[in-house]
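Note that one protein chain of the assembly has been removed; the remaining protein chains are unaltered in position.
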Amino acid sequence: MKGKTLLYLLGIVVLVVLGGMFLRFELPPISVSAEHLPNMYLGPLPITNSLLTSWVVVILLIAMAYFATRNMQMVPSGLQNLLEWIVEQLYNITEGVSGPKWAVKFFIVPTTIFFYVLFSNWFGLIPGLGGFGFCEPHEVAGQEVAAAEGEGEGGGSLILGCQPGEIVVPIFRSPSADLNNTLMLALFTQVTAWVFGFTALGFGGFVGKFFVFSGIAKAFKPDEHGNKRNFKEMMGQVAFGFIETAVGLLEFLSEFVKIIAYTFRLFGNIFAGEVMLVVLTFLVPLTLALPSLGLEVFVGLVQAFVFFILSVAFYTLAVTPHAHEDEAH
Amino acid sequence: MAALGFDVKLIIAYLINFVILVVALRAFAYKPILEMLEKRKKQIADGLAAAEQVKAEAEQERAKYREELEKARRASQEEASKIAQVTADMREQILAEARKEAEELKAKARAEIEAERQAAQAEIRRQMAMLTVDLTRKMVGETVTEAKQHELIGQFLAEMGD
Partner (left out) sequence: MDVEAAKLLGAALAVGLGAIGPGIGIGIVASGALQSIARNPDVSGQVTANMFVGIAFSEALAIFGLVIGLILLFVI
């Protein structure tokens, strides 16, 4: 037992040393935005590596769903079983949060987000995929390189084949590490939440949740016993109503803050994870990044679930009529 | 914002992507799966209901059997009690008949005795009347006519009768 542990340790040390000797590479420049693949346009649309990955993810998901439910069995097995299990679990969670009446409507978009985000997150984690790409002249290093070489149209498409002045533009990048994608998901979720709110509460009910003036107006009406309020009572009621109004306005603001939070939560988690993996690989090749890779797989799952549960919860909040006890929910 | 990579065209491209995904997954995954879950739930419920029904039927059957058994027991009991009744009735009847017969015999005997007594009484009366007539004749002498004699006997008998 002890000898085996020693052997493992020795193996790790050897890997570290060998990796340090032969697998040194430059730290690739870290780009917040998704990189544009050279010379690839779809009409006016510049195709970025994240968009390409997003297409791949969508095609994969649709294919998976299609093959899983192609011939449904009463007693499920294999892919159908897995997909059914996930969908059933998510549906039950939705039902638990928002009740059976709304669950059927609510659960479609969040569940799709769950699958989409999960596959996006994990796609970016496949080891080695970030190495495949086109060689591009480094933009910051010098403009003269770009002028001299022209557009390297996938000339040497592997990392090893790049010229010293060039960097790799990977073909695949997790869509979750692209702000456009996460912003789209955030907007989509919030807009659907507003639509649900409007349809459930009507225009007045939904807007009335955010612009609450009934508290202030109450101050100038007689109280519930029909007595006229004296000045002190009136001022107290005005202050109370003012707080209600302010809370409503804050909630209105938070509807837009949610968009930012959705966008940057997903982006921040996934992008930071990938940057961490790159930096760790740069520091110690082969070994150090491995536990972090496991962690990132877990983070990807958690973020997908968080996006799912938050959208379900905010949908439920959106259709809940304004009442004081609902604040605690 | 362009420095962070925001681009409306890309957002729209992602949006189209996502909407396609929503529609496709709804058609390929959620609808059939939820239907299947519903179907399975229904089947389980049906199975449970069927089992419940079988159980209820068995229970009913058992109740029926028990009732029949009870009925048979009651019928036999009734029969037994009827037989007992009949025997009791019969006994009663025989007894009553015997008693009646005895009564009849007794009544007949009494009637005979009565008749004999009557006959004896009549005999005594007649002889008494004869004696009286004889005595009277002896005392009065042969003066009484035949008609007078008869009248006297009648008178006497009437007095005696009381």
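Every chain is named by a letter (A and B) in the order it is written, and numbering of its residues begins at 1.
Everything below uses one rule, namely that contacts are C-beta pairs under 8 Å (C-beta built on N, C-alpha and C of every residue); 3 or more make two chains touch, one makes a residue touch a chain.
What you are looking at is a predicted structure, and each value in this text was computed from that prediction instead of being measured.
Trainee: Using the touch definition from the top, which of A:I93, A:I108 or A:L125 touches the missing chain?
Mentor: Of the listed residues, the one touching the omitted chain is A:I93.
Trainee: Which parts of chain B are in contact with the chain that was left out?
Mentor: Chain B touches the missing chain through residues 1, 3-4.
Trainee: Taking the full complex into account, what residues of chain A touch the chain not shown?
Mentor: For chain A, the residues touching the absent chain are 32, 92-93, 96-97, 257-258, 260-261, 264-265, 268, 305-306, 309-310, 312-313.
The definition used in the following text is that only the chains that are shown with their structure count from here on.
Trainee: Once you find the CA centre of chain A and the CA centre of chain B, what distance in Å lies between them?
Mentor: 86
Trainee: For the complex, give me every residue of chain B touching chain A.
Mentor: Per the touch definition, chain B meets chain A at residues 3-7, 9-11, 13-15, 17-18, 20-22, 24-26, 28-30, 32-34, 36-37, 39-40, 43.
Trainee: Under the definition above, what is the set of chain A residues touching chain B in their complex?
Mentor: For this pair, the touching residues of chain A are 32-34, 42, 44-46, 48, 51, 54-55, 58, 61-62, 65-66, 68-69, 72, 74, 76, 83-84, 87-88, 91, 104, 107-109, 111-112, 115-116, 175, 178-181, 183-185, 187-188.
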